[in-house]
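Here the complex is missing a single protein chain, while all its other protein chains stay put.
Chain naming follows the written order as A, B, C, D and E, and within any one chain the residues start at number 1.
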Amino acid sequence: MKRIKVIVAVSTDRWNRPLAEQYEQLKNPDTELTIVNLKKGPESIEAFYDEAFAEPFVVREIEQAADEGFDGIIIYCFGNPGLYAAREAVSIPVVGIGEAAINLACILGHHFSVVTEVAHAVPRVWRTIRLMGVTEKVASVRSADIPVLDMGDLDRLRAAVLHACETAIEADGADVLVLGCGSMFGVREEIEGRYGVPVVEPGPAALKLLESLLSLKLSHSKRAFRPPPVKQILF
Amino acid sequence: MKRIKVIVAVSTDRWNRPLAEQYEQLKNPDTELTIVNLKKGPESIEAFYDEAFAEPFVVREIEQAADEGFDGIIIYCFGNPGLYAAREAVSIPVVGIGEAAINLACILGHHFSVVTEVAHAVPRVWRTIRLMGVTEKVASVRSADIPVLDMGDLDRLRAAVLHACETAIEADGADVLVLGCGSMFGVREEIEGRYGVPVVEPGPAALKLLESLLSLKLSHSKRAFRPPPVKQILF
Amino acid sequence: MKRIKVIVAVSTDRWNRPLAEQYEQLKNPDTELTIVNLKKGPESIEAFYDEAFAEPFVVREIEQAADEGFDGIIIYCFGNPGLYAAREAVSIPVVGIGEAAINLACILGHHFSVVTEVAHAVPRVWRTIRLMGVTEKVASVRSADIPVLDMGDLDRLRAAVLHACETAIEADGADVLVLGCGSMFGVREEIEGRYGVPVVEPGPAALKLLESLLSLKLSHSKRAFRPPPVKQILF
Amino acid sequence: MKRIKVIVAVSTDRWNRPLAEQYEQLKNPDTELTIVNLKKGPESIEAFYDEAFAEPFVVREIEQAADEGFDGIIIYCFGNPGLYAAREAVSIPVVGIGEAAINLACILGHHFSVVTEVAHAVPRVWRTIRLMGVTEKVASVRSADIPVLDMGDLDRLRAAVLHACETAIEADGADVLVLGCGSMFGVREEIEGRYGVPVVEPGPAALKLLESLLSLKLSHSKRAFRPPPVKQILF
Amino acid sequence: MKRIKVIVAVSTDRWNRPLAEQYEQLKNPDTELTIVNLKKGPESIEAFYDEAFAEPFVVREIEQAADEGFDGIIIYCFGNPGLYAAREAVSIPVVGIGEAAINLACILGHHFSVVTEVAHAVPRVWRTIRLMGVTEKVASVRSADIPVLDMGDLDRLRAAVLHACETAIEADGADVLVLGCGSMFGVREEIEGRYGVPVVEPGPAALKLLESLLSLKLSHSKRAFRPPPVKQILF
Partner (left out) sequence: MKRIKVIVAVSTDRWNRPLAEQYEQLKNPDTELTIVNLKKGPESIEAFYDEAFAEPFVVREIEQAADEGFDGIIIYCFGNPGLYAAREAVSIPVVGIGEAAINLACILGHHFSVVTEVAHAVPRVWRTIRLMGVTEKVASVRSADIPVLDMGDLDRLRAAVLHACETAIEADGADVLVLGCGSMFGVREEIEGRYGVPVVEPGPAALKLLESLLSLKLSHSKRAFRPPPVKQILF
C-alpha cells in the first residue's frame, strides 16, 4: 500500500469532496489517499501574492506528512506553491499539479498551450514554464479573460474557455492543451473530439506521476534540493 | 485489463527474458504485457544507420498491435526508432523508452545528464533532446567511451560508466542522470547512494508513463501526428 | 568531373524528368548528374510514416552510390529521410534538400518562414528546424492548408500558397521564405517582386551546396556521424 | 526626498549596521533610508525552504511600507524572496538585490558568472536566472563549496571564493562576475585588479537601480503583476 | 562632480536643446553634462548604413572625452553605434541608450515589446536584442509603419505609435514597452494610464544607468572589451 497525502493548498475544504471522487476513481488499487487543506493561508490562489501566504503552510503540512510516514505528496494547486521548499525538506517525492501537467503535455505533441480562467494566472504559468526550462515547447499561454463578476455564469465561462482553447489551436499552433482552470465543463471532451488535441488535466496528471515515481522508487534529486541547514525560524 | 505490447526494436530475442522479468515485477496488476521483437531489422541498435533499418519493422509491428486490440505500445530502444511514424499510424499511445526517461528526468531536478556506453550514442541522444525541445535542461551527454573490444569486461565497463556519471555530476553540474546504457551493474544504486542524484532507467520509466496515459485516457496529439494519407508503399 | 547521384526518395519516376531539366540548367559544367528513384518505398512522402518506409531504401541507394564511385549525394525530399543514417554509412558528402534550403535561408535575412502545401508537413518541418538548432531564426511554419481534394485545382493551390506566404511576411514577420512545396507556380517570382523577400527553392539550394562542398573538399563530420558498427541486419 | 525601505529578509538585525554604513555612503543626497528586519521568519536564508518562511513576512512589511508612504523598497536577500508577490501588492517599485545584480551584470560584458559561498545557493541562482530569461548570458554558477564548519575561517573562505572566481573566468569564460556571497573580503578589488573583470555587488546594485526607477518615475508593470483579488487569508 | 559627455550620434545639433532640457531636469545634482554632436557622419540614423558612417566619429569623440577627463559617456542613438568599439578604446563606462532601455525593460515585467517609428528600425532592434542575449524576454518588435511622407503629420504619427503599442500589449502579450522612437507625444502617459504598462524612454534610462555605474565605480569588462592592439589606421 502506498500512502499519498494530497494538499489542497487553500484554507477551505470546499474542493475536497469533488477531488476525492475524481481521485478515488483514478488511483491505483494499492494507493491510499488522504486529502487535507492548509491550516491557515488564503482561501483561494490566484496570484503570486496568494502563493506567498500559502507556501509556509504547504511546507509545514508536507513535513508533517513525512513524519507521519506518507510515501508521497501532491501539492494540489496549479502554481505549485512551496514545491521546491518542500523538496528540500523531505526525501519522499513531492509533485505539483501544474508542473506535472506541463511535463506530461511536453510528451504528447510538439507545441502546447496552457489555458487559464483569469488573466492573473498568465504570468504565474510563464513562471512555471521558465523554471521548467521548456519555453521552446510553448505555443501560447492564454486566459479566458472574462470579468470576475461573470465567473458565476458557467455557460459564459465555458464558452470563453472553449474560445481560448480554439484560438490556441488555430492561431497559436498548439497541438496539446493544458487546462489551468480545472477539468470541469466538459471542455476536454469537446476539444479532443473536435480537434484531436489531447487536453491534460493537472490533478489526474499529478496523481499518475506520483504513483509512477513511487513504483520506480524515484524521488527528486537531493543535489538539486539539498536539505536546508538547521536554523531558528520564527513562525 | 490493459494490454501493452513491448517492441524490443531488434531482430533477436536475446533481451526479452531479462526485460520480461523486470517488467513483470514493475507493472500494475491490471497490465498485461506482450514482448515481441522485430521480424527483421538489425540485431542491435547503436547508430542512426541501425535505426533506419529498424523503423519500418517497428511501425509494422505497431500497426499490427493496434489491429490486434492492444491498448498501448512501448518502443524498447533508447533511440525511439519509428516513434513519430507510429504515432501517425495509430491512435493508441506509443511511448519510446528514451523519450520517456528524458521526460521524467526533466522533473526530478534542474539539469540532467545522459550517460551512454558508446560514443556512437551521443549524437543520437542530442537528436532526441533537440526534438523534445529541452536543451535548456541538459548538463551534458557523456559516453563511457571504452573501446568496443573491452565491452565484454564488465568490471571495466562498469567502472567507466561510473566514472562518466561522476564527471557529469561534479564537472558538468548534473543533478539527475539518465542511463542510456541500460540499468545493469548496480550503477544506479551506487550513484544514488553516494550523491543523492536520482538515476532514471529508461525501460521502467516508459512502462509507468504508458500505464499513466492509459489510466488518464490520454494519447499523443492527432494534430501533431496526423494520419498518413493512404498511398502505395512497396515494402 | 564531379559525379552526383540525386535520389528522389519515392518509388516512382514521375518527378525525374522535370527535376532533370531544372538541374541540368543549374549545375556546374563539371558536374555530372544521375537521377534515381527508390527501388521500393512510398510513392510520395507526406508524413513521418512515409519517411520511415523510405529511409532504408534511401540508405541502400547511397551505399551503392558510394561503391559506384559517386562524389556526392542529394536526398531529394524536403524531409531529408535517411540523411543522418546515410552520413554514417558513407564518407562522401550527403545533402538533404530541406536542410540545405533552411541553412541557406538562415543567411539571407533575420527571420524565415517555411510554407508548405499540406498541414501534414508542418510538424516535419519543425522537426528539421529543431534538429538543425535554428529555432531562433524562425518566424513561422505555415501550410497552405487546402483540402487534398482541391490539390488538383492549381489556381486554387497557387492562391493558397501565395496567401500563406503573404501572411508569413506581414503577420509573422518573415523576411525570407522557404518553399517546402516545390518551386512551381511562379510563386517565387511574385513574392520576390512584390515584397523584396527572397524565396529559397530546396532542390536548387541543395545542388549548389553539394557542389560547394565538393569544391571545398569538405564532407560531414565523421565524429558527428560515426561509421555504424558492423552487425547482422535482416532486410 | 525619496524614502526607501530596505527589508533585510531575516529575523535578526545582525546585518543592519554594516549595511547601513555601506548604503549611507552610496545613496543619493535626496534618498532617505530605513532599514528593517522581518518580524518573524528565518534568521538566515540559504535554501528555498528558508525563502518560503520569509516570504509572507517580507510581503507584509512591504504592504506596510506602502501604507506608510515609502517611495520604494529593496528586498535585501540574494534570492529575492517575495519579490513577485510584493509587486502585485503595491505600486511603488520593489527591487530585489539578486535580480538587480544579475540585471546589471548583463550589460557589463558578454557572459557572467555568479559565485556563491555555499552549494545550496546554486539552484536558487539558476531559478532567478531562468525567471529573468537570461540563461543565454550565463557562463556558470559556482559555489566556493567549502564545508559549513570551515565558514568561520575567513582566510580559507576568501581563498575558496577567489578560486571559484578565477575558475569562472578562466575555465568558464566569464567576463563579468556577480558575488552572491556579499561584498566582504576585498574579493572585488583583487579580481578587478588582476583580470579587468567587473564584480557586481548585489546590495549596491539594487540601491542604484531603485534610485534610478524613482528618478525615472517608473515602476514594475501592473499588467505583469496585477493586484491580487481580495480574499480571506488566515495568517 | 561627475562629468558625463553625451554624444548625440548625428552631425547636426538639432536635437541638443530639447535633450539638454530633459537631461538637466533628470540628472543627479553632482552630474555635469556636456552634449556634443559628431564632427561628421550622417544627419540622422535610421539604418545599419547610417550607423556605419557614424561609428568612427562616435569612437573618436569618446576617445577625446576620455582624454579630457570625462567620467562617463552616453551614446545617444537607439542603435548604440560604436558601443563595443568605444568600450575597447576607453576604460570609463560607455552606455548606449538602446541597450540601457532594453536592459531596464527586462526587469520591469515578463515580456517587453519595442515600438519604433519606421520599419527600418525593426531589424536593428532585433540585432541589439540578440547581441544582448535577451530574446527570451521579447513579446515583439513593432513599427508604427506609416509612410515617411506622413511623418510630419504629428497627430497621425502619434496615433500610429499608440496603435502599435496597443497591439504589442493586446495581441503580442507585452507587459512592458520600450519606445524606440523617442519620448514625445505623451504616448508614455497614455499607455501607462490606460494599461498599467510601464513605458521605458531610452535617453532617461541611459542617464540613470550611467550615473549608477559611476556611483558604483563599475565599468564594462575589459576582458569582454580588450584594448585594441596599436596599429596604423588611416582615417
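The rule is short, and it goes like this: a contact is a pair of C-beta atoms (placed from the backbone, for glycine too) under 8 Å apart; a residue touches a chain by one contact, two chains touch by 3 or more.
What you are looking at is a predicted structure, and each value in this text was computed from that prediction instead of being measured.
Listed by label, the shown chains that the missing chain touches in the whole complex are B, C, D, E. Listed residues C:A66, C:V141, C:A160 or C:V176: the one in touch with the omitted chain is C:V176. The chain that is not drawn here is touched, among residues C:L26, C:A119 or C:A159, by C:L26. Within the entire complex, the positions of subunit C that touch the omitted partner chain are 26, 28-29, 99-100, 103-104, 106-110, 132-137, 169, 175-176, 195-198, 200-201, 204-205, 208-209, 211-212, 215-216, 218-225. Where subunit B meets the missing chain, the touching residues are 122-123, 126, 130, 135. The chain not shown here touches subunit D at positions 110-111, 136, 173, 175.
Criterion: only the chains that are shown with their structure count from here on.
The chains in contact with subunit D as well as with subunit E are A. Work out the mean CA point of subunit B and of subunit E, and you get 51 Å between them.
Taking each chain's centre as the mean of its C-alpha atoms, subunit A lies 42 Å from subunit E.
Counting partner chains per residue, subunit B has residues 110, 133, 136, 175, 224-225 touching two or more of them. Chain contacts here follow an irregular pattern that is not a line, a ring, a star or a complete set.
Here the chains touching each other pair up as A-B, A-C, A-D, A-E, B-C, B-D, C-E, D-E.
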